[in-house]
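Note that this complex is displayed minus one protein chain, with the remaining chains in position.
After this line comes subunit A, so read on.
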Amino acid sequence: MEKSEQHERDLNFAGTELRLGLPGIDDLKKQVQPSANKSNKRSLPDMNENCTSELTGNTSTPQKKGHPAPKAQVVGWPPIRSFRKNCLAKKNEAENSGVYVKVSMDGAPYLRKIDLNIYKGYKELVKALEDMFKFSVGGFSEREGYNGSEYVPTYEDKDGDWMLVGDVPWDMFISSCKKLRIMKGSEARGMGCVV
């Protein structure tokens, strides 16, 4: 179409625009051309697996037994404020919408936010935290908590109490966890942690 040709020429008008590369080169060198038009998929190879800043259309989310797979969610879409989501029909809460909690780690400069719903259980969650913050927890036992760990995952529950991650059933944990804190092992003494 004529009009778009005209626009193309305007785009290449070298006089006033900023361009990459030496003058006289018409195209931007090494421009990436992913086929991002029809799908949400990004074609970058090095995306962090645990990165929760975007879910692609092909990611499978954990399914509760007996329910059809919920639509894989795109972060921030549809554009609704979180406080609105929280008062939706209660039956939908934990199943479809994200349960976002902040995660802090003693000594780390900034917090992260994760969606608890994407993990099937404690094992996955702890592994994800270990990857995100680069630490390891060793083994968990009911009696002794996280034995031999420099860091211990804890969470604040609905009553405002700080609890050790792993004590209550997973479903109860998801519905009562308000935020996570990865505590230094030395501080966690008295929570059943032998360090």
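The criterion applied here is as follows: contacts are C-beta pairs under 8 Å (C-beta built on N, C-alpha and C of every residue); 3 or more make two chains touch, one makes a residue touch a chain; residues count from 1.
Convention: contacts and distances are computed from a predicted model.
A single chain of the complex does not appear, and UniProt lists its protein name as "COI1, F-box", one of "COI1, F-box", "Protein HIRA", "ER membrane protein complex subunit 2" or "Gap junction protein".
Listed by residue number, the positions of subunit A touching the unshown chain are 4, 7, 10-11, 17-20, 28-32, 34, 36-38, 40, 42, 44, 46-48, 51, 53-54, 68, 70-71, 73-85, 87-89, 92, 96-97, 100, 102, 109-113, 160.
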